[in-house]
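After the structure tokens below, expect a handful of questions from me.
A single protein chain has been removed from this complex, and every other one stays in its place.
So, chain A:
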Amino acid sequence: MSRLQQRFSALKQANRAALVTFVTGGDPDYATSLAILKGLPEAGADVIELGMPFTDPMADGPAIQLANIRALNNKQTLAKTLQMVREFREGNTDTPLVLMGYFNPIHHYGVDKFISEAKAAGVDGLIVVDLPPEHNDDLCAPAQAAGIDFIRLTTPTTDDKRLPTVLNGSSGFVYYVSVAGVTGAGAATLEHVEEAHARLRRHTDLPVCIGFGIRTPEHAAQIAKRAEGVVVGSALVDQIANAESPTQAIDGVLGLCQQLAEGVRNARL
């Protein structure tokens, strides 16, 4: 059983949703980012998404765009992001970690080399925003063959006709982007989220994690009543943007993570 499967099945037993946290690797710098990453499980993150910085994050809003710029300005590279995962795994073997980003840095690194190094580092899954199922051969198929899950985004525009195409080859969990838009944009209504979750349920048995525009413990708790997971990114990344020192950045992210975790853990009580 993969780490993602283990985690989601344990959470199902415990009757609660997963808190899925996103931060960008190397934001604002390698050491601070690694400290945040290492602190997340204890602060209540059940699944970690680690962003691989890219100069042209076309699907991201201002918060994550700036996170990418901060990381790249401090010389973060794909090789260093993989190194962060290795260092994280020295102290944690049970929290699933998913790398998220855009295809070009992986394409440039070499798909085979990337997959084998990611697997060895302890990466459990990949989310690559600009690789739709039409391009499964590029990365999805070889990654899954190597035992790395490939997590797909589904969106409000992914209709019933297209959903099977998107879900075919999905593994780990399904990420539902609750608003058509960039990361950090306005939130969807609860009604929309419930409807979308029910629709996805009809098509797949995979856990459904819902993200985009979720910023507060209260909001996270609402989503966590239904969904198998709640994804928070921009709000955490904003803690780094607003910090005046590395310590503040670490405390800010982990502090918010604790509050979010509390919201998620109490949602179904």
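Quick notes
We take it that a residue touches a chain if its C-beta (ideal position, glycine included) is under 8 Å from a C-beta of that chain, and two chains touch if they have at least 3 such contacts; residues count from 1.
Assume contacts and distances are computed from a predicted model.
The chain absent from the displayed complex carries the UniProt protein name "Tryptophan synthase beta chain", chosen from "Response regulator", "Tryptophan synthase beta chain", "Peptide/nickel transport system permease protein" or "Cytochrome c oxidase subunit IIa family protein".
Among A:Leu4, A:Val177 or A:Ile223, the one in contact with the hidden chain is A:Val177. The missing chain, though absent from the display, is touched by one residue of A:Glu42, A:Asp56, A:Glu87 or A:Glu195; that residue is A:Asp56. Annotation: of A:Val166, A:Ala188 or A:Ala267, A:Val166 touches the absent chain (contact as defined above). Taking the complete complex into account, residues 53-61, 65, 72, 77-79, 102-109, 129-132, 134-135, 152-159, 162, 166, 177, 180-182, 185 of chain A touch the chain not shown.
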